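Could you have a look at this structure, given as C-alpha cells, before my questions?
A single protein chain has been removed from this complex, and every other one stays in its place.
Chain lettering (A, B and C) follows the sequence in which the chains are written, and residue indices restart at 1 in each chain.
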Amino acid sequence: MIITMQAEATDAQVDSVRERLESRGARTYVWSGRNGGRACTRIACLEQPERAGEADVAKLPGVVSIAQWRTPYRLASRDVGPPGGRTVVRVGHGPRASVGGKALLVVAGPCSVEGREMLRETAVAIGRAGAGALRGGAYKPRTSPYAFQGLGAEGLALLAQVRRETGLPVVTEVLDPRDVERVAACADVLQVGARNMQNSPLLCEVGRVRRPVLLKRGPSATITELLLAAEYILSRGNREVILCERGIRTFETATRNTLDVAAIPVLRRETHLPVIVDPSHAAGRADLVVPLAYAAVAAGADGLIVEVHPRPEAAWSDGDQSLSLAAFEGLMRGLGPIAEAVGRTVAWGRAEAQ
Amino acid sequence: MIITMQAEATDAQVDSVRERLESRGARTYVWSGRNGGRACTRIACLEQPERAGEADVAKLPGVVSIAQWRTPYRLASRDVGPPGGRTVVRVGHGPRASVGGKALLVVAGPCSVEGREMLRETAVAIGRAGAGALRGGAYKPRTSPYAFQGLGAEGLALLAQVRRETGLPVVTEVLDPRDVERVAACADVLQVGARNMQNSPLLCEVGRVRRPVLLKRGPSATITELLLAAEYILSRGNREVILCERGIRTFETATRNTLDVAAIPVLRRETHLPVIVDPSHAAGRADLVVPLAYAAVAAGADGLIVEVHPRPEAAWSDGDQSLSLAAFEGLMRGLGPIAEAVGRTVAWGRAEAQ
Amino acid sequence: MIITMQAEATDAQVDSVRERLESRGARTYVWSGRNGGRACTRIACLEQPERAGEADVAKLPGVVSIAQWRTPYRLASRDVGPPGGRTVVRVGHGPRASVGGKALLVVAGPCSVEGREMLRETAVAIGRAGAGALRGGAYKPRTSPYAFQGLGAEGLALLAQVRRETGLPVVTEVLDPRDVERVAACADVLQVGARNMQNSPLLCEVGRVRRPVLLKRGPSATITELLLAAEYILSRGNREVILCERGIRTFETATRNTLDVAAIPVLRRETHLPVIVDPSHAAGRADLVVPLAYAAVAAGADGLIVEVHPRPEAAWSDGDQSLSLAAFEGLMRGLGPIAEAVGRTVAWGRAEAQ
Partner (left out) sequence: MIITMQAEATDAQVDSVRERLESRGARTYVWSGRNGGRACTRIACLEQPERAGEADVAKLPGVVSIAQWRTPYRLASRDVGPPGGRTVVRVGHGPRASVGGKALLVVAGPCSVEGREMLRETAVAIGRAGAGALRGGAYKPRTSPYAFQGLGAEGLALLAQVRRETGLPVVTEVLDPRDVERVAACADVLQVGARNMQNSPLLCEVGRVRRPVLLKRGPSATITELLLAAEYILSRGNREVILCERGIRTFETATRNTLDVAAIPVLRRETHLPVIVDPSHAAGRADLVVPLAYAAVAAGADGLIVEVHPRPEAAWSDGDQSLSLAAFEGLMRGLGPIAEAVGRTVAWGRAEAQ
C-alpha cells in the first residue's frame, strides 16, 4: 500500500508512520520532495495491508490517504517515486554524471575492453565529444563458448585505470552473482545484460550493493516483465536502477533486433526510473545507429548507450555495429538540436561551456 | 539491368537506347535529372539482359555502363530512381502537397468518414494546424464482419465535397480491385491498407491508375516484402508510391503494434520512394502518438499519417488511438523544431507564412 | 442470440421461431441433429436481441432457452453448429471426399499447375496413395511481381480436365473477387490463401457461392482473427468453411514459418468447423513435412494439405518444400497408425478396401 502524507507533515510524523509499519515486519520506502512547489511525502509499504495494520496507520497524524498497488510492480511504479515524478540517478562523481533529469546521459565505448591503448583512446575521444560515461565489457556474455569471453579481471583493471586517468565514470556488465562485489569495486554502474534480465540471483545480488544498475530489457521481455525485473533490484534496497531498451526479437531480419521505440513513452508513464536506449544492439549495423539515437531522444529517452571503437573493422566483437570515433562525434553534434527540440540538453553543451 | 548514360548524352541518344530495348519487347523506365549539378540519366530495363540485347545496347552512343539488378526489387531500388536519390510525389494540387522533399507531409483525419459535419470540422482544423492532406475511410477493412464497414460510396461523396470546400487533398483506402476507378475519381491518393499489402490483384489495379498510392506495410511483412509489394505497383506503370510504416506484430501487448522505427532509415537506404509513418495504428493509444511521431521524424520519415477526430471518445472506430483536434495542433507545434533539427520543414511553417 | 429448442420441438415450431425473427429483419441459421441420441435444434440469430424481439421469441412454443453470443465470432462458434459438435464438409462427390468426420482428408498436389502431364502423374499417384483431393495453383500469389504468377485460366482448365480423368476433387486458390465464379466452375474447393485471410471483398464473394472454402490462417493472424475471417464467409451464407493452420511468422529461421500446432486443439474447442494443417508451408523444407504431418494428426487435425511434385528439384515454385511421389506415399503409410491411435482413419484405408 502507499501512504500519502500531508504537505505540512513533520519528519517526526513520517518517522512515526514508518516505525508503526516496521514494527509489524513491513519494509518501507520513503520519497520526499516538492511537486509544483508543494511538499509531498509518500511511503511505500510492501506488506499486505491487513498484516501491516492499514486501519491503524490511517489514523496516525499527518496521513492523508492510503492507496493500494495497482500494478504488479510496486517500487518501480509511478504511483510512488520522487514527487516530481522522475528519479535522477547519479553516475560517478563528475559534473555531467546523472541520468533522469533534464540533461541526457550518453554512455559510449567499445563492446569489449581489448587493451589499455584502445580503451584510453576511446575514453578521451568520447569524453571530448560529450559522453558522460564510458562503457566497456570485461565479462562478455557470448552466444558461443568459442567466442571471445572478455578479458575478465584484467579488463576490470583497465577500466579502473582509464577511469582514474580520464575521470569518466565506467559502466560495465556483471554476469555472475559471485562477481558483483569485484565489479562494483571498479565500476560506477553495474550493467545487467539482456540475457540476464530474469536472472534472479544476479538481480538480488546487484540489489544489495550501493551502485546504480543499468538493467537491459531482454529480447523477448514485455515492458511489464522489465519493470518486475527492476523490482527485484529495488526491493532488495538498491533504488538506483536505470532501464535500457535495446531492441526486441521479431521476424524482421534487416536489423539485429527491432528497437521498440514506443517502450520509451510507455515506460515514462509507468515508472519514475530513468530510461535509456541502446541503438547499437537494436540496429546491429553502424549505419542505423544515428537515426535510431535521434528517434530515441525525440521519443523522450533520458540517454543513450552506444558502442564506439577507434577501429570498428578490427573490433574483437560487435564491430559491425560500432561507430568510429568520428561518427560518434557526428552523432553528438546532431543530437543537440533534437534534445533541445524536446526540452532536454546534452551534457556536451555544458562540457563545451566549461 | 540498369543503363547509365553519359552526362552529355542527348535526348535522342536516350530515346535511341529505349527504342532498341523496346524493339525487343523490354519495358523501360527513365529517370533524368541533376545530381550535384551534374546531369544524369538512368534507364531501367526489366527484361533479361540477354533477351534485351545487352551487348548491343552497351555499344550505343551515350551509354556509360550497364549494371545488373542487385536486389529482388528493382524499380523501387535506390540503384535507380531520380538522380538526387529521392522521388518526390505530388499530392493533389495545393502548395504543400508533396512528399519526399524537404518539407514533411502530414496527413490527418478520422479513421472513418462518419458524416459531413465531423469531416468538415476536422478538415478545417487540421488544415489550419498545418496538415497537407485529409485522411478518412469510406471502405473500412474490419476484423469482424459485424463491425462498421464504412459509409462506402456515400463516404466517398462526402470526402469529395469536403475536398472541394477546403482545398485539402484527400487520402482514402481502397479494398476491392473493382472499386479502384470509383475511388480514384474522388481521392488524390489511394491507400492500400496493411491487410492488403500482398493483395496482388489490388496492387496491379492501383498500378494502372494515375494517382499516387499510399502503401502500408503489413503487420508481419519484412521490409523486403514491402518493397516487392511496391514493385507490383511500379512495374504496372504507376511510379508514385508512398511507403508507410505502421507497426509490426510482436509479442508486446502494451501497444497495438510495435513501431519499427528502424524501418525508416533502412528504407531510405534501400529505396528512392518516400516513407511516411502512421503512429496511430502503431501505438493504438492516443497518449503515445506524439512521441512516436517525433521519433519517426527524427529518424528521417518524410511525413506522417495521423488519426484525428473532433470527439475521439465518440468515434465509430479507432477512438482510442485518435487525437483530438487540440492534441493534433499540439503535435504540429512540437514537430517544427524536431523537423528543423534534422534539416526538414513542416508544411505548417509555410502555411503560417502565407 | 442463440435459441435452443426442446428435443420434441416440431418442425413447425422451429419454422415459427425463424419466421418471427425474420419478420423483424433478422437473419437466422438453423442446425438440427442428434447429440448423444437426443434430438437437438439450435437457431442462431445475428440481430440485436432487442430488435429481434427476444422477449416475444422466448414465449414461443418449443423454445427452451435463449443465450447471448459469448465470442466475437458467432456462426463459427461451438456455441452453435451441428449438435454433435463438428461440421462435416463434403468435398466433391467421391467416397472419401469429406472433412470433419472420423476419416482424415489429405489434399495433395503441386504448388503450381505446370502442365497436363505433371498434374495427371501427380493426381494418379496421390490418389493411389490415399489422398482425398488434388491441390494445384492456377493463380499464384507471389511475393515478387517477377516470379511465376501461375498459368491462370489455362491452369484452371488443366485442373478441370484432370478432375474428370481421375475423379479426384480439386482444391485451388482464388485471389481476385472477380475470379470467384470462374474458379468455382472448375474447382470443388476454393482456397483463400494466407495473404488474403483478411481480404474482406474476397471473403464476401466466396461467401456467396456454393462451394466449400479452404481458409488459410494469415502468417500473423491470431486464432480469433482467423475465426472472424471465417465469420465473413459464414455470415454471407456459405456454411462450408475449412480452416487451415499453415504456420505463423516468428523469429525462428530454421523453418519458413512456425507451425502453431496448439492452434489445432484450440480451434477444435472454439469452433465446429473442420481444421486441417499445411505442413509444407509451415516447414518450408521437405525433410520436415512428415514429422509435422504426424504431429498435426496426433494433435487432432481433421486433415492435411501437402505439396507433392513428381520432380521437386525441377518445380517452378516451392520445390524445396515439396515431397516426391514416393515420399508422399511413405507419409501416407506412416499416417495410418497415428490416425488410429487418436481414433481417426485415413481415407487410404478405405481406398485400399475398395
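By definition in this document, a contact is a pair of C-beta atoms (placed from the backbone, for glycine too) under 8 Å apart; a residue touches a chain by one contact, two chains touch by 3 or more.
The model shown is predicted, which means the values in this text are computed figures rather than measured ones.
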Open item on the list: Using the touch definition given at the top, which of the shown chains does the missing chain touch?
Closed with: A, B, C
Open item on the list: One chain isn't shown here. Among C:Cys40, C:Leu156, C:Leu228 or C:Ala283, which residue touches it?
Closed with: C:Ala283
Task: Sole residue of A:Gly33, A:Gly101, A:Gly115 or A:Pro141 that reaches the chain not shown, by the stated touch rule - done: A:Pro141
Open item on the list: One chain is left out of this view; which of A:Pro83, A:Gly115, A:Pro177 or A:Pro337 touches it in the full complex?
Closed with: A:Pro177
- [ ] Mind listing the chain A residues that contact the chain we can't see here?
- [x] 46, 72-74, 141-146, 149, 175-178, 195-196, 198-201, 218-220, 225, 228, 231-232, 235, 249
Task: Where the unshown chain meets chain B, residue by residue - done: 249-251, 253
Task: Absent-chain interface as seen on chain C, which is shown - done: 220, 222-224, 248, 250-255, 258-266, 269, 282-283, 287-288, 291-292, 294-300, 334, 337-338, 340-342
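In this section, only the chains that are shown with their structure count from here on.
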TODO: Could you put a whole-Å number on the gap between the CA centroids of chain A and chain B?
DONE: 38
Open item on the list: How many angstrom lie between the centres of chain A and chain C, each centre taken as the mean Cα position?
Closed with: 51
Task: Set of chain A residues in contact with two or more other chains - done: 250-251, 253
